[in-house]
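Removed: one protein chain of the complex. Kept in place: all other protein chains.
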Amino acid sequence: MATTEFPALGDTVPARSRAAKIERRERVIVRFAGDSGDGMQLAGGRFTDATAFFGNDLATLPSFPAEIRAPAGSLAGVSSFQIHFAARDIATPGDAPNVLVAMNPAALRANLGQLEKGATIIVNEDAFSTRNLQKAGYEDSPLDDESLDAFQVKRVPMTALVTRALEGLDGATSRDAQRARNLFALGVVSWLYERPTDVTERWIEQKFAKQPHVREVNLTAFRAGWNFGETSELIDVRYEVPPATDVPPGVYRNVNGTTTTALGLVAASIRSGLPLVLAAYPITPASELLHDLATRKDAGVRTIQAEDEIAAAGIALGAAFGGGLGVTATSGPGLDLKTETIGLAVALELPLVIVDVQRAGPSTGMPTKTEQSDLLSALYGRHGESPVPIVAASTPGQCFDAAYEAVRIAVRYRTPVILLTDLFLANSSEPWRIPNAASLAPIDPAFAKPPSNGGRFQPYARNGDGARPWAIPGTPGLAHRIGGLEKQDGTGEISYDSANHARMTELRDAKVAGIEVPDVVVDHEDGADVLVLGWGSSAGALRAGVRRVRDGGRKVARAHLHHLNPLPANLGEVLRAYRKVLLPEMNSGQLARVLRAEYLVDVTSYTRVEGRPLLAGEIEQAILELL
Amino acid sequence: MATTEFPALGDTVPARSRAAKIERRERVIVRFAGDSGDGMQLAGGRFTDATAFFGNDLATLPSFPAEIRAPAGSLAGVSSFQIHFAARDIATPGDAPNVLVAMNPAALRANLGQLEKGATIIVNEDAFSTRNLQKAGYEDSPLDDESLDAFQVKRVPMTALVTRALEGLDGATSRDAQRARNLFALGVVSWLYERPTDVTERWIEQKFAKQPHVREVNLTAFRAGWNFGETSELIDVRYEVPPATDVPPGVYRNVNGTTTTALGLVAASIRSGLPLVLAAYPITPASELLHDLATRKDAGVRTIQAEDEIAAAGIALGAAFGGGLGVTATSGPGLDLKTETIGLAVALELPLVIVDVQRAGPSTGMPTKTEQSDLLSALYGRHGESPVPIVAASTPGQCFDAAYEAVRIAVRYRTPVILLTDLFLANSSEPWRIPNAASLAPIDPAFAKPPSNGGRFQPYARNGDGARPWAIPGTPGLAHRIGGLEKQDGTGEISYDSANHARMTELRDAKVAGIEVPDVVVDHEDGADVLVLGWGSSAGALRAGVRRVRDGGRKVARAHLHHLNPLPANLGEVLRAYRKVLLPEMNSGQLARVLRAEYLVDVTSYTRVEGRPLLAGEIEQAILELL
Amino acid sequence: MSAALPLTKADFQSDQETRWCPGCGDYSVLASIQGFMPELGIAPERIVFVTGIGCAGRFAYYMNTYGMHAIHGRAPTIATGLAAARDDLSVWIVSGDGDALSIGANHLVHALRRNIPVKILLFNNRIYGLTKGQASPTSEYGKVTKSTPTGSIDPPLDALSLALGAGATFVARTVDRDKQGLAEVLRAAAQHRGAAFVEVLQDCPVFNDGAFDHLTQKEPAAVNRIPLIDGCPIRFGLDHEMGVIRDADGTLGVARVDEVGADRLVVHDPGCEDPSLAFALARLGVLGAGPLPLGVFRSVDAPPWGDGLVAELREARERLGDDELDALLHAGDTWTVSG
Partner (left out) sequence: MSAALPLTKADFQSDQETRWCPGCGDYSVLASIQGFMPELGIAPERIVFVTGIGCAGRFAYYMNTYGMHAIHGRAPTIATGLAAARDDLSVWIVSGDGDALSIGANHLVHALRRNIPVKILLFNNRIYGLTKGQASPTSEYGKVTKSTPTGSIDPPLDALSLALGAGATFVARTVDRDKQGLAEVLRAAAQHRGAAFVEVLQDCPVFNDGAFDHLTQKEPAAVNRIPLIDGCPIRFGLDHEMGVIRDADGTLGVARVDEVGADRLVVHDPGCEDPSLAFALARLGVLGAGPLPLGVFRSVDAPPWGDGLVAELREARERLGDDELDALLHAGDTWTVSG
């Protein structure tokens, strides 16, 4: 098999710098994989920062074991972090890794299937004990048979090397060596791709400023990894991935969708002056948003862990009634529980933002896997005629705009708004071009003022947007009572009148249907007669898939929806302008149903319900089949 | 104004039988209206029974004041009962009454608007006191101005007459007179339409067997009313509505949809041998089903008033897990709360029946008004890909079949089934041709048997229907664990595997899509190129509307859906066979969305969201506009 | 318009026609509360009534304050959100026994344990009124109702015991027809900083007529009401001839004072940190035919939920403008791509 033997630990390697052959690469996909305890997320995160600094465009995708805690070394316990970086604008964390770092047999086995042929595998040889091999379900070591022939395997005795490196350090224990293996691996890969070391070292120094010992251990391990690359002949080529040039200018930061969603809400709160009250009940993956916002008291944010999702929705709605920016965040099962309260918000016509970080269903489903299968439930999951606007985020960075937009609509139109993101967006990261505050659209709460004329207040009178006054407690002269019973148009008093009910149903409907949303923009090419339409987190995969098709010299158009209710005014026209419309979704074709009903257009559904993001490759195939 | 003066109470009328002119009528609509306290529902109910016995076909519609208790004599406090009876098969409680019995000014005012021109109004003139007139918002008495000129008004001093009639009875109080006015009115109308008196008198005797005084009071009042018709010249014409001849032979009974739903469930329980466990949380109008089944312990029925709707669904599901026939019943807001548990049932693949007695939404809406606006929420109101079969009842009598069918599907396919009825079906009654037990389709629980071979039990293995085994606790050798997490195909063990999730999603989908449902039957006429399609309680109105159009010599086809998921296999073909498809719904066009998405057919929606049943007249109009 | 102080009962009466059944206990409670409100000296627009669904829930419409008639059982969640966003309002919840103890019990429990700054009034008529007469969690065992035609098989919940079990800092009980007792309890509740839980026994003449006659009809009331007075030995009866004592086994019981001696009487101490005393009193007369303690069972001062937090956050927010927002957005590692 194609492995390079590493000189036995006995004969020491002279630490001379050697010039390894350098090859240029346009794009590279690296995946760090190990046991949950191996700190792969940290290694990946650091590598990402260095890469961002270096100026590559990138996209990352962490993958954690299922919420069930798994025994160390088992397949179920494997945790991985994938980064895709390139010299040009990229769209997804990538399909098949070019390099896999496998810290133990389970990590190797769990990830082998997704590697491209000829990929490089860097394994921690020391972890391939019989015990670990068994845990991973290996009869005998894959390092010793032909099973890895298709790959470039680099066997590195990381544990031994780290231990040796730490010998110099006094007080260093074997536990330290165990703990620091991930930084050794990070060092190796950083060397391999010529990542700047200072970024990582600075981070280590800051992070462990208060724990000098830990700091030293980590620094030593990281440098040992780098030097290993530098000195050993084991790895004979280095790869150069020049900085991206086609990225729009601006100040960037690397963020995942959870952070941007939080920032979008905070920005909306500050710009509108509305106190942000986030009420949530923990649930994977939405909990992260609660965790993030809970740290933002200094931004005036109040977070409340409610007793359940029903309470969380009620608390957010109560805050809105009081003139706050009421937000509640959850995932599938929690959305089910909030439906009755969302329906109340529809009747009350108060601003309320419901963030649904979608995960794989039905029922408890697969809580750590992604999916976009809550669309129909967001649209229709309430009894009665109960229209709710829906905004869907498309990339980690775009979550900021989506969250901000959701608030804008909720406040301007006095309505609950459901913001759909998903586990993939929440966890994966990309460089985000930071907007500046002043450029953000204003959000005016426009609270109702005390009547000058002393006239009778009409809580259900409507403005040009079809929105009613937001009259908050404490305002003299506006005291009024509202509830979930049908209301008299204008006065808001209880009414059981047939004609009035018909009219109110129509008014609620028209208000939502009339929300101003931008036209959908089509990335069209002359001659293209196939449109690839998408929504949500598949944006990246669709963009990449389309680009591959175009790189192959074929013509295809692309458009992505951020508003799912109401739909852009020009959408029908756009759909009819193409011979075929391909609509890939991570569900059984939910948006397709909506579009077919709305426009009677025979869109072609491409559905994958596998609890994973779509891949650029499969999209490319799907498109080619239509051309 | 066209009223006949009644001889002043002073000069007594000789009690000679006189032959009033008799006119023949094909169909008559009578509405009894009075204050909630006036016993109009009782009067109407008795009149209905007599009419049923007499052999007319009929349909009734009670209408109660909103759940808010209203002051006596106020408009909000008006309660009414409408009966439509005829010499031929009829379909609805009727649009505009020919006769209105108004026990007080409020009753008159509240109902006047719906009367046909020239209708007869029988008023209790004694109730037209200044106080009552004010309560009803009348400046001066409508009996004394021209406002009623368009009608035949019969002023009857009921209170005085009943009082006088009771004089003979010792111990009779003025309270008795008050209480018995409704039977007097019943007597008058019974005379007017030649209803058999014995039916009513027998009922009174049985009902008040234990209270001789009350019995006498009621009998006296009833007879007094009859004799009043017989003796006074006030009413100069009687109407004869000959027994219906085109009703299929069989044994009939007059029932509302609540009773038939209950009977359908009980029948399914007895035929299948499964213990019926109904768990519900009170809510208007679904509470009635709980009340009915709570009286059926002798049929082995267990009813449980749960702490909330979530618990009700969980209890029903728990009963199903234990091998019971788990049923839960609710209305709109309660359906919202059950969604998460229904989703669990989808994952567990256990039989469960959810009855949703629809009412006007959104939110609390109008709890005492009818609507069919929960369809989309029943179809899609759960996160994730979570398909659930849906059965919809069409008439009070048909609720029996619908309930039975829902159980059949749930048990055979091991799936939750949502049965949609509505407030109108639950409350209104019609003669029901009683099926006989032996003719009902068998329902076989087919519980899993202990493995003969001692082989390992596969809780998620599937049979030809795509259904899994129902292995109930207590069965040796089948002990297994199931839950809401995604399961390995076959073994049912927890699985996070992508391909398996895709496969399970597909299997769940295919199982529901593959449910055997009968083809939709079209009532077609040669040359008809317009199809009127309906679902749910509008069946009667559509049938009547279509008949009117045909009576007018125009051609139109009609079909009604009882299965909304899956839809009948031949539906697409049927829809495409017509130039236009008219789809009337008591919502904003929910089924229309489904059909458009499913078949890309441009169905024409006719929607009324007024919290009331559709009227034959408006359907007739809608059809004519399409012809 | 902001009603000029001093306020009158009229300032708290809305223009909505009350729609309860004739003789409903809710009328008395409404009148008492409207009559009491001026005492608070809080302008009507600073007062909010949040109610659940039920006859009791209609209360919101009749108060000329801000009000929300929410959904069934969820009023405490709405009130919690209101208290999380605002610290300048007087928030009141009105709920029924089904609303608060059946579908809404979870929210009640957590509102109490968090000690939300809100007054919670539970109108307990031991029946479901609005839905026309089903059993409620407080209906007696064996009770025949529309939903339990052969008698309920569920033992009833005791609202006070549950509230105390949840850690409520203020717990009281009164009856609809006792105008004065109601006012006293409301006064105490209004002064309490945290969550004040008040059970109001309320007659439903239509579906559970006379459930509390023994506490409201002149004659029996004098015998059956056990008034709880802070710092006083607990006595009751026509001439206070009865009293509450602690038996040898530690439980509470009633006895004739002349038989046991006045010094054996339990002295009422609502301020006691340990809720056990209040709990024992609650168990002394769980709703039934016999004598029942009325008044304030427990009143312990404790910081309300998130005390001062609203103000703290307001100040934080007021310091923030576009510049601070920009800083926030740029937090962490950033880099610049120049065009």
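Lettered A, B and C in written order, each chain numbered from 1.
Keep in mind that, in the parts below, a contact is a pair of C-beta atoms (placed from the backbone, for glycine too) under 8 Å apart; a residue touches a chain by one contact, two chains touch by 3 or more.
Note that the coordinates shown come from a computational prediction; the quantities given were computed from them, not determined experimentally.
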Omitted-chain contact residue, chosen from B:32, B:252, B:424 or B:578: B:252
Listed residues C:277, C:296 or C:320, member touching the removed chain: C:277
Per the touch definition above, residue among B:106, B:204 or B:315 touching the missing chain: B:315
Residue touching the undisplayed chain, where the options are C:172, C:252 or C:296: C:252
Hidden partner chain, touching residue among B:482, B:517, B:531 or B:574: B:482
Chain C, residues in touch with the chain not shown (by the definition above): 102-106, 109-110, 113-115, 137, 153-158, 161-167, 246, 249-252, 266, 269, 272, 274-277, 279-280, 283, 302, 305-306, 309
Positions on chain A contacted by the hidden chain, ascending: 67-72, 76, 281-284, 287, 290-291, 294-295, 297, 303, 305, 307-309, 333, 363-364
For chain B, the residues touching the chain missing from this view: 49, 52-53, 55, 199, 247-254, 263, 266-267, 269-271, 273, 275, 277, 279, 297-302, 304, 306-308, 310-324, 326, 340-341, 344, 348, 434-438, 450, 454, 473-485, 493-494
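In the analysis below, only the chains that are shown with their structure count from here on.
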Centre-of-Cα separation between chain C and chain B, whole angstrom: 40
Between chain B and chain A, distance of the C-alpha-averaged centres to the nearest whole Å: 49
Chain B: positions in contact with at least two other chains: 68, 333, 363-364
In chain C, residues with contacts to at least two other chains: 53, 71
